[in-house]
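Only one protein chain is missing; all other protein chains are in place.
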Amino acid sequence: MSEPNKVLATFHVNSEPHECAFAPHKTLLEVLREDLDLCGTKHGCELGECGACTVQIDGTPVLSCLYLGLDAVGKQIRTVEGLANGPTLHPLQDAFADLGAAQCGYCTPGILMAAESLLQANPSPSRDEIKQGLAGNLCRCTGYLKIFEAVELAAARMRGEDAEPSKESIYGS
Amino acid sequence: MLRLPTFTYYRPKTAAEAVRQKLAHGKDAMYVAGGTDLYPNMKRRHQTPLHVISLQDVPGLNTVEVQQDGSVAIGAMCRLSALEVHPHLLLNFGAFAHAVKEISTPLLRNMGTIGGNLLLDTRCTYYDQSHEWRESIDFCMKSKAGSICWVAPGSPRCWAVQSSDTVPVVCAMEAQVELVGPDGTRRIPASELYRDDGIQYLTKRPEELLTRLWLGAPSNWKASYVKLRRRDTFDFPVLGVGACVWTDSYGVVTKANIRLGGAGSYAIPATESEKVLVGQQLTDAVIAAAGEKAMKPARTMDNTDLDVYWRRKVAPVFVARALAACK
Partner (left out) sequence: MGLDESKSIPGVARPDAPWRHDAKKSELNVIGKAIRKIDARSKVSGLTKFADDLTLPRMLHMKLLRSTVAHALIKSIDVHKARAMSGVKGVLTGQDMPIPFGILPVSQDEHALCLDKVRFVGDPIVAVAALTEEQAWDACRLIEVEYELLQTIGSVHEAAATSDPRLHDYGVRGNIHRLENLEFGDLQDGFARAEHVREDTFFFEGNTHLPMEQHATLAHFDKDGKLTIWSSTQTPHYLHRALARVLHPLPAHHIRVIACPNGGGFGGKSDPFNHEIAAAKMSMLTGRPIKIALTREEVFFCHRGRHPVLMRSKMGVTKTGRITALDFQAYLDGGAYGSYGTASTFYTGALQTVTYPVENYHFRGARFFTCKAPCGPKRGHGTVQPRFAIEVQLDKIACDLGLDPAELRLQNLAPRDSLTANFLKIGSMGLGECIQKVIDGSGWKQRRGQREITADGRIRGLGLACSSYLSGAGLPIYWNGLPHSGVQLKLDRSGLVTVFCGSTDIGQGSDSVLTWIVGEVLGVDPLGIRVVTSDTDLTPVDLGSYSSRVTVMTGNAAMQAAERAREIIARGVAEHLLVPSSRLVFADARVFDSEDPQKGMSFMDAVIAAEARFGTIGTVGSYTPPKSPAKFRGGGVGPSPSYSYSAAVVEVEVDPLTGIYRVPKVWMAHDIGRALNAAVAMGQIEGSVYMGLGEAMMEEMAYRDRSHKGHRVFVHKIPSLLEYKSPSTMEMPDVVTYVVEDPDKNGPFGAKEVGQGPLLPMMPAIANAVFDAVGVRVDENPISFEKVFAALQSKKEGKDARFGPSAGADGVPQVDFGDSLKIKTPWQGGDGTAWNEPKREKKAAK
């Protein structure tokens, strides 16, 4: 089978233009990882069944494995590489690091992108709203609890509260 | 990594242009809305269209238009996640909004559209597998290459399962859909869009575009949707009960529609259950009696998650719960 002709386009990823030539049937996941060398976005099934490839398009979290690269041209794409502000981690990243919410770290980029969108829309989500918001992301390491706690901690800090993790979440009851 | 086959991609600017492109390429072309159903299928090589026609640039399909009488016209390209929080839908069409929220995951609802969900391909655990898997077991009749039905090997037909959450409830609510074809626009009852076949599960012509869903004005009816699945996210319904009950001022049922999703190749009417209700008030006893009649029409097959016999045996409980929610 001959390879299809590539198209040349500019992607706006993490507020920076990236020009690249790519095959038009490629998903955004493939473009990010293979053409733009942004490997922070992961894949676990490529069928929309795990959430590992979650990125934001114009602020909305979507699955890059089911999103055509062509359709992302002209839109604002945000990946995990764009979460931190220079050397300063995003509050979600800080909270995930503090609580050990990233164990193997493979689902983490997708979960961070979904959680960031959740907090944009709802700065004070309840535990139930966090569960609902992250219901498209599978994690096999953490049992999700440290992730929920980290989202709550980050939300509080983003609201300007001087929040620390609870004693129970770190040392047990 | 699973990857898409190669194809030529179109983004027509009008519905008419989309229809023309589809007609021009015939079976080699497919429409795509959100892509959450088509692209996984293409990655597994269920479909390998040479031409993919995206509807995202077709104007006017992205809005929810509330009419004077409270009825609504929902554009087919509306994202599911927008519908689940739409105030008018939540207030007046709660069962529909609930069914939308029950679809898959928030990430997929951010991508998937109502049009795509209404036209969701039927599913089967013998079919929704990789190319290699089907190669090893031998391709079924729903695949291009095969002729057998694995679920019922003697069967001349395909038993793939209707798996959309919204279809049972919109059929029960007697909603209508708008189709645009080369000869213009037509509006048909939603229930007439489907037929009892796992392969040819739609009655519309291949080139016809589903452009709108019409939900009738709020009135003396109440609807509900109850879903059975393993996990409270991700999973398709293995039983999805859509119910809509019309009552008079005394609370006596004048009409009832009960549709069983995930239990056959289309949303099956539980006709006997409906009959039990008409002329009665929705008491616990009447609801239980109606539920009992739902076991027979639930044609569960061993081609979804969860045990086939169990799904059938609990159908009465789920129908009763759907009816109780219509009280």
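So that you can tell them apart, the chains are marked A and B in the order they are listed, and the count of residues begins at 1 in each.
Criterion: a contact is a pair of C-beta atoms (placed from the backbone, for glycine too) under 8 Å apart; a residue touches a chain by one contact, two chains touch by 3 or more.
The structure presented is a predicted model; accordingly, all values stated were derived computationally and were not measured.
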Selected from B:Thr8, B:Gln47, B:Gln129 or B:Ser155 as touching the chain missing from the view: B:Gln129
Candidates A:Thr60, A:Gln76 or A:Gln103 - the one touching the absent chain: A:Gln103
Residue in contact with the excluded chain [from A:Thr27, A:Thr41 or A:Ser117]: A:Thr41
Contact set of chain B toward the excluded chain (per top definition): 1-3, 125-126, 128-130, 132-133, 135-138, 148, 150, 153, 230-235, 305-307, 310, 313-314, 317
Contacts of chain A with the absent chain, listed as residue ranges: 1-3, 33, 39-47, 49-50, 52, 79-81, 83-84, 89, 92-94, 96-109, 112, 130-132, 134-135, 137-148, 165, 168-173
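What we mean here is this: only the chains that are shown with their structure count from here on.
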Between chain A and chain B, centroid-to-centroid distance (C-alpha), Å: 30
Chain B-facing residues of chain A, complex: 1, 4, 23-27, 29-30, 43, 45-49, 51, 54, 60-63, 66-68, 70-71, 114, 132-133, 135-137
Chain B to chain A touching residues, read off their complex: 1-9, 35-36, 39-40, 43-44, 54, 56, 104-108, 110-111, 232-234
